[in-house]
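Presenting chain A:
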Amino acid sequence: MTQEQTIQATLHILNKSPSHPRFATCLAALHEGDTLALAENAVLAVTDSTAGLPRNCVALGADLEARGLAGNPNVQIISYGDLVRLTAEHSRTVSW
Partner candidate 1 sequence: MTTLIVIDQAPYGSWSGREALDMVFSLAAFDQPAALLFIGAGVNWLRKSQDAGGIGQKTVEKNLAAAPVFGVEQILAEQSACERFRLGEGDRLNGVELIPSVRDALDRFERIVFAG
Partner candidate 2 sequence: MTTLPLRNNEGFLEDAGSWTPEVAQEIAAEDSIKLNENHWEIIDFLREFYKQHEMSPPSNRLFVKAVKEAFGDDKGNSIYLMQLFPGTPAKTACRIAGLPRPTNCL
């Protein structure tokens, strides 16, 4: 991978449900241009009207499907492979 392809922003991988204290901490730590990837219980945020998700937000399809939320279109749905690619593209990763 060349330097040009690396995005100088942070990828935040969040797997805590919206009622977990770390969910709010993570959202408060987001900077402009950062990407938020929702995994495991964090995907419940797509159906939580109080979640306040950022524009750059993606969610793992398998976790949405598992919870009956795959029909929800308000975030971009990604695969495990996409998540690996995002991790490689970003210069920094935080696993919350």
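Please note the rule applied: a contact is a pair of C-beta atoms (placed from the backbone, for glycine too) under 8 Å apart; a residue touches a chain by one contact, two chains touch by 3 or more; residues count from 1.
On the choice of candidates, all candidates are chains of the complex that A comes from, given by their letters.
This is a predicted model, so every value here is computed, not measured.
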In-complex contact of chain A, chosen from 1 or 2: 1
Touching residues on chain A, where the partner in the complex is candidate 1: 22, 25, 29, 91-96
